[in-house]
Structure formats: structure tokens, C-alpha cells
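As you look at this complex, bear in mind that one protein chain is not there, while each of the others sits in place.
The block that comes next holds chain A.
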């Protein structure tokens, strides 16, 4: 029977990760990592956000993409769940709606790796006249 993984194995993995992290910090671009936030409230979970998050973690692990994946609450786009917010280093956050595993692959492949925008963006950064208090 194969040995069951324990925290000791994690300690071994840490050294490998540490080398990678210090390499990155010494590079010319000490930018932060790609950040992915998955909306994980009742609405998101019921629409499959958990599976999408799991899938994204597996894919980014497999493709060795430097990213951190975290959870967040409801962003108010319940109609478009599962939604994810992707922040590339030095750019504004972009929110994608109706993200299933297929869409997640497209986002990783096109937006995260190549920086090309893909369909399904929910515009969040516009200002309306009413909200603009400079008037």
C-alpha cells in the first residue's frame, strides 16, 4: 500500500516552492502574482462555483502558472454566476460571468497567459453621471 501524504511531505514541497518564489522576487518584474477570486456565496455555489474553482486550481497547478486563487463573497451578479474576478499584475480587475469549466480554460489560455480579452466580461469600472460626485 502506498504511503499516505502527511504534513512532512508538504515540508519537502515547501523547499521546491521557496526556490521558485525567490527566483521570481529577484527577477526584473517583482510584480504580484495573477490573482483569481471566485465568488463563493450561496448563489455562486449553487451554480457550480466550487467545481470551477477546483478546476482552475488543478489547471493552474498543471500548467505551473504563478497565481493565487481565493474565494470572495457575492459580487451582486447572481444572474451571471459563477463569476470570477481576475487581476493580472499591473492591470485593473476584470470580472467574468457565466464561468463553467470550458470558459475557465478559455480564460486561463487567452486572458491569463496571453492577456487577450475574452467574451463574458461584466463591466464594473464605468461611472455614471449620478455616481460622479464631482458634478
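We adopt the following convention: a residue touches a chain if its C-beta (ideal position, glycine included) is under 8 Å from a C-beta of that chain, and two chains touch if they have at least 3 such contacts; residues count from 1.
The rule we apply is simple: contacts and distances are computed from a predicted model.
Set against the options "ABC transporter substrate-binding protein", "Copper resistance protein CopA", "histidine kinase" or "Sulfite reductase", the UniProt name belonging to the omitted chain is "histidine kinase".
In the full complex, chain A touches the omitted chain through residues 4-7, 9-11, 13-14, 17-18, 21, 33, 38, 40-43, 45-46, 50, 53-54, 56-58, 60-61, 65-71, 73-76, 78.
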